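Step one of this worksheet: look at the structure below.
Of the protein chains in this complex, all but one are displayed in their positions.
For reference, chains read A and B in written order, and residue numbers begin at 1 within each chain.
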Amino acid sequence: MTSSGRRSDVLRVQSISKSFGGLKAVQDFSLTLCEGDLKGLIGPNGAGKTTVFNLLTGVYKPDSGAISLSDAEVAGLRPNQICRQGMARTFQNIRLFGELPVLDNVRLGTHVRAHQTLLGAAMRSPFSVGEERAMTARARDLLAFFGLEGRAEEQARNLPYGDQRKLEIARALATSPKVLLLDEPAAGMNSGEKVALRDLIRRVQTTFGVTILLIEHDMGLVMDICQRITVIDYGVTIAEGPPEAIQNDPKVIEAYLGAPDEPSVEQGVARA
Amino acid sequence: MDTFLQTLKDALAIGSLYALIALGYTMVYGILKFINFAHSDVVVLGAWGSLVLSRWLEARTGSTWTTDTPAPAYIGLLVLLAAMVFCGLVGFTIERLAYKPLRKAPRLNVLITAIGVSLFLQNTGQLESLFGNRPRSIPALLPDQTLVSIGRVNVTTLDVVGLGTAVALMVLLEWLVFHTKMGRAMRAVSHNTTTASLMGVPVNRVISFTFVLGSMLAAAGGFLWSLKYQQIGQTADTSWTLLGLKAFVAAVVGGIGNVRGAMVGGLAIGSLEMFGCAYYKSSMADVYVFGVLIVVLLFRPGGILGKATIEKV
Partner (left out) sequence: MLPLLIGLVFAAVMQLVVKPNIGDYPAKLVLDIGIAISLAVSLTMVNGFTGQFSMGHAGFLAVGGYAAGIVTYYGSQRIWGDRATHGGILSGRPLAIDPATLPLVGHGDWLFLAALVVGGLVAALLGFLVGLPSLRLKGDYLAIVTLGFGEIVRVMIQQTNATLKPQDIAWEEVYPALPRPAGVEAVASYAFDVIDPATKLGRTVYQAVSDTPAWDVLTHVGGSLGFTGIPKYTSLFWVYIVASITIFAAFRLKQSTFGRAFLSIREDEVAAEAMGVNTTRYKVWAFVISAFFAGVAGGLFAHTLGVGLSAETAGFLKSFDIIIMVVLGGLGSISGAVIAAVVVTVLPEALRDIPQYRLIIYALALILIMIFRPKGLLGTHEIWDRAVWKRVRRRGGSEPGKAKGGSSP
């Protein structure tokens, strides 16, 4: 799939910018994702990575620039509309529906594709009952895929940290996205879990055929699974290319060495 | 013209009271981000505290204080200070017992707790063993002399002392917040609690201090209120809650969390209410106030002196 000749662009981002007061969090950020891509987005703390996600998913409105998802302009739409168009995300600081059962977290993800009406649901019309059954089945499938089927009835906030991150991915996948944005899915995981996560992300991509944009601080993971990587620093894109090129890019090395509390590219690769 | 001047005088008087009370709301909101619903009840305690103390003093000195033979000036000052100390203690206690356990809880829970505290104070105050459930009147602590007359509008001692006290307290607060170490700590905590505590600001002490300060201003508000109206409604009288709500609206309209905003907002709401009543319909006073609140929140949620912020995700 990755090497087929003609692949269409699913996501085209053209020089979007965003500032908060005087702080230019993201400047002229551009990016193109082709169907089936798995791209990395890296940069030191505070570089603006999460802000890029927030701009893509409509949480913040870009000050300027264009975002097209499957050739439809989505910049300026509300997050729920963008999700409906086919872009879903996870959150860096986990944002599950903590009081709700694990199953309902995933079922909620399927809501955006539901066709029933409020009245139909209240009257339990055959259509709405059937759809509800299908949503539940799909949610259970997703939980099984992530090995969470045994915890379906538990409250999401009671899950261990690693499972919460997986549940976030499952919930995002339940919205049937074309593009999946993962914000530091490995954060807080130990090395064993990270290896498992690496395989999981690959399996997600092949099983669900989604295009993935991945923010991750663990260089080993990023270099290992991403075909291409974009590096930003202070909101500005400083490099773009395949992992090998990024590792040797002097600007990237400087950006990371300039932030000493950050694992350098070299160290990250060495650890992996 | 007389109507205008008279209304202006009323607006200043009530507006400065709103401002005093609004300061308590705004300081607490600035730091803990919740509406301290019980604040208006501290105002009430200030009023009733003043009443009980001055009645007691009246009985002790064996005199009767009426508008013609008011209490000596130092009595009024004494009552004011005592009410402020009393309410300061009450505020401190409320914060420690009810709000402190909820420091990490969702804001909604704190709001509900505040409603609980408010209902508790209102209804405990009405017990026969405390203030009882009937309005009572406070002895006259000030002469009601006319000092100046402009047209047919009389400016009395009461007007001057009321406005003067409110302004003096606000100047004092302004100095405290912007020119002392404690004030700096308050502003730091209000800006970002976590960072402030990392920087070594004793957050809990600052919060307590804020409550004490706000409650003392509320006490002064209650005291001035009782001087102005003499008749003091029972503690669960809904007019108190409305008074508190209007003061809160003043805080929001001025820009919540902003000390100067509370003063501006208080005067704005006072004027709106008084001019609305004088020139349109007095029975609709509450409608003007809440109407303005809704409009301000929808179109300028930061208030007059505040600025809008984007929630970080």
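We adopt the following convention: a contact is a pair of C-beta atoms (placed from the backbone, for glycine too) under 8 Å apart; a residue touches a chain by one contact, two chains touch by 3 or more.
All values reported here derive from a predicted model rather than from experimental measurement.
K.L.:
Can you tell me which of A:Phe29, A:Phe91 or A:Tyr256 touches the chain that was removed from the display?
P.N.:
A:Phe91
K.L.:
Pick out which of B:Leu127, B:Leu147 or B:Ala168 touches the chain that's been left out of the picture.
P.N.:
Going through B:Leu127, B:Leu147 or B:Ala168 one by one, B:Leu127 is the residue touching the chain not shown.
K.L.:
Using the definition of touch stated at the top, determine which of A:Asp63, A:Glu132, A:Asp224 or A:Glu240 touches the missing chain.
P.N.:
A:Glu132
K.L.:
Just name the one of A:Ala114, A:Ala187, A:Leu200 or A:Ile253 that touches the chain not displayed here.
P.N.:
Of all options in A:Ala114, A:Ala187, A:Leu200 or A:Ile253, contact with the hidden chain holds for A:Ala114.
K.L.:
Just name the one of A:Ser19, A:Ser64 or A:Asn80 that touches the chain not displayed here.
P.N.:
The one listed residue touching the chain not shown is A:Asn80.
K.L.:
Determine and list the chain B residues touching the chain excluded from the picture.
P.N.:
Output for chain B: 29, 33-35, 98, 101-113, 115-120, 122-124, 126-128, 133, 236, 238, 241-242, 245, 248-249, 252, 281, 283-284, 286-287, 289-291, 293-294, 297-298, 301, 311, 313.
K.L.:
Which parts of chain A face the unshown chain closely enough to count as touching?
P.N.:
These residues of chain A touch the chain that is not shown: 57, 59, 78-80, 83-84, 88-89, 91, 95-100, 104, 107-112, 114, 116, 118, 121-124, 128, 131-132, 135, 155, 171-172, 174-175.
The criterion applied here is as follows: only the chains that are shown with their structure count from here on.
K.L.:
List the centre-to-centre spacing of chain A and chain B in whole Å, with centres computed as mean CA coordinates.
P.N.:
One centre to the other, that is 49 Å.
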